[in-house]
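Here is subunit A:
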Amino acid sequence: MKNKIKNTTRRSFIQGATAGTALAAAGISGFPHVVRAAAPVKVGVIHPVTGWAQYSGSQCRFGALAAIEEVNASGGIKSLGGAAIDAMLGDAQSKAEVGAGEVEKMADAGVSAIVGAYASNICLATTQAAAKHGIPHAVDVGVSDKIVSRGLTNTFRFGPGFGAITKAGVEGFLAVNKAAGNPTKTVAIVNEETTGFGAGIAGIMTKGLAPAGIEVVEVLSHPTPNKDFRNIALKLKEIDPDVLIPSHYYNEGVLFLRTLQRQKVQPKAIYSVLGGASSQYRFVSEFPDAAQYVMDCNHWFDPRNAGALALQKKTNAAGLHYNYEVFLAYTAMMFTLDAIERAGSADRTAITEAMTASTWGGHIMPYGATKMENGQNTGARPLVMQVQGSDIGVINPSEYATAEAIFPRPA
Partner candidate 1 sequence: MEFLGLDLPSYSWQTVLGSAISGVFLGSIYALVALGLTLIYGVLHIINFAHGALLMLAMYAVFFLWKLLGLDPYLAMLIVVPGAYIFGYGLQRGVIGKASHGRDEIILLVTLGVSIVIENAALFFFSASERSVLVPYDLDGIDLGVTYAVYPELIALGGSLLITFALWLFMSLTDTGKAIRAVAKERQGARLVGINVDHIFAVTFGIGTACVAAAASLLVPTYAVHPQIGYLFVLIAFTVVVLGGMGSFIGALVGGFLIGVTEQLGRLYLGESMGVITISVIFILVLLFRPTGLFGQRSG
Partner candidate 2 sequence: MLDIQNLHAGYGQMKVLQGIDLNIQQGEIVALLGSNGAGKSTLNNNISGIYEPTAGAILFEGENITGLRSEQVVQKGIIHVPEGRRIFPNISVRENLELGSYLRGQKNRKANLDRVVGVFPRLQERFSQLAGTLSGGEQQMLAIGRGMMAEPRLMILDEPSLGLSPLLVEEMFGLIQDLNKTGLSFFLVEQNVMQSLEIADRAYVIENGKIVLSGNTDALLDDPELKKSYLGV
Partner candidate 3 sequence: MLDVRAMSKSFGGLKAVSEASLTVSEGNIVSLIGPNGAGKTTLFALISGFLKPDSGAVTFNDAGITGQRPHQICHQGLVRTFQVVQPFAGLTVRENIAVGAHTRIAGRAAALAAAGEIAQLVGMGTQLDQSAGALTIAGRKRLELARALATGPRLLLLDEVMAGLNATEIADLVTVVRKIRDSGVTIFLIEHVMQAVMSLSDYTYVLNHGAMIAEGQPSQVTKDPNVIEAYLGHGAAKRLLEMEAGADA
């Protein structure tokens, strides 16, 4: 089993975490002994660790727990007298109603905040259920912009939403294209339409690329799951666009890129926006050929941040992939714990207020200082990556770049 956390029981993890804190306390036994009078603060962690989204959900859970482990190890919530964070784990089973049920359990158990719940539809249900009980809820992934547009005062998303990512994708592409001497005239979009996360991409792209004289010549939508991409490959062969812009989940991403390979479809570049596979280490390691030179505008950590790299090491050590799920959930949890620290209280309202007013800057993401507007962190932004060799390098924006874009890709 790749995912160790999954194999640990909830109890043994909590025990482990407590043991960690105890050890940390023992490590500083030379100092006056700090008696932890404060009760632990309960934080709910909901993810779909079973069902269709199980892989991503488990990755998310690992990230969130890593954050808790880290904070507990470094002395817990200081403003609460070093109170430990007690993680209450919930499994949404990849179903919205089960996710909402988990929130009820957590409300019962008296959690102070909730972090979760990966998929947009589950997030919609969990944030609403949490709102009913006034529990602050930090959304880790859930890119649908509906999540933060319902006026729920308890809901916060630290990462960027779909609209912001697509806009950044356009800007990033234009920059890469310009640097290469504007070779792109036509693009084709291939997006998934089942969960709707690729919906709306065509409009934003068409509008954004038009000023640079780039035409969106075709939009090809497909369902998730999709077992065959041959038709799309054939159409692309006929249309022969300069650049392909895919936007879909991991499994389809893999199948799509492999089909292009098999059908010898070779555009100047593949530049995905929220491409499920493109900037995932797992894909790069399993299909290095298909992944080569693929660019992707997606969630990414600040590659110069030491904490981010430490987390990467830790993730790899656990046998997991350091994908966006891990660092987004980690960051959402850190954001929550930071708010608890600032609130100096386990009270839900106080934490909500602290989240609203957060200016937190100590994170591992390329976002700058936090500024919440209607629950959305306005500083949140994606980066543009490219697979080069066995690594994934950041190619845009320049202030975070670790590699030079290779575009058009070599034949």
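Observations
The rule is simple: contacts are C-beta pairs under 8 Å (C-beta built on N, C-alpha and C of every residue); 3 or more make two chains touch, one makes a residue touch a chain; residues count from 1.
For anyone wondering why these and not others, all candidates are chains of the complex that A comes from, given by their letters.
As the structure is a computational prediction, the values presented were derived from the model and not from experiment.
Within this complex, the numbered candidate that touches subunit A among 1, 2 or 3 is 1.
Within the complex, the subunit A residues that touch candidate 1 are 1-3, 6, 50-55, 58, 193-194, 220-223, 225-228, 230-232, 234-235, 237-238, 250-251, 254-255, 258, 261-264, 286-287, 289.
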